[in-house]
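Left out: one protein chain. Kept in place: all the others.
Now for chain A:
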């Protein structure tokens, strides 16, 4: 967008927002809470991707995901918030910690946590962040979420829409979860059959047939 067009949209924005009761410099309490929790979440995410202690990365990930759950609550999407707490903080982080344990991750600082292309990665990430933030702020400068009234994401509302309009994707997703379960079991078992060193010979027969 050219600067002239940006100025034009900004002027348009001020004229349209003057009619409403929103102001840029008068944040509401929800906005302040969202901003503070967002800072905590972003800081925890940055520590997660930069710390050299692997277990600490997983624990800071808990802080980031919990902060996101609080953000969902502030956005009145309470069902998603509790699903986030249950699935991410409850199970995904535990899985990651088990993965770290089973791959014998070093306790303490590990010198090779970051690869050599760190600077390139930082440049790409900063460029992407700059572009995304600029575009998003430019696009949604005049948009407000109305958080008053009934919550938009209560369990009743979410369940009704999920089981009225989204039943078929829901069922397909359950099949996908079953496939992932079977796949994880197969991936874990095949290595064990290999470790048995072909004592039965069945696997070698299948390899030969292949």
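A few points about this structure:
Just so it is clear, contacts are C-beta pairs under 8 Å (C-beta built on N, C-alpha and C of every residue); 3 or more make two chains touch, one makes a residue touch a chain; residues count from 1.
We take it that contacts and distances are computed from a predicted model.
Name of the non-displayed chain as stated in its UniProt record, restricted to "Hydrogenase 4 membrane component (E)", "NADH-quinone oxidoreductase subunit K", "Heme exporter protein B" or "Dimethylamine monooxygenase subunit DmmC": "NADH-quinone oxidoreductase subunit K".
Think of the hidden chain as still there; on chain A it touches residues 22, 27-28, 30-31, 34-35, 38, 41-42, 45-46, 48-49, 54, 57-58, 61, 64-65, 68, 71-72, 74-77, 79-80, 83-84, 87-88, 91-92, 95-96, 98-100, 102-103, 105, 110, 112-118, 120-122, 124-126, 128-129, 132-133, 136-137, 140-141, 143-147, 149, 152-153, 157-158, 161-162, 165-166, 169-170, 173, 176-177, 180-181, 183-184, 187-188, 190-191, 194-195, 198, 203-204, 207.
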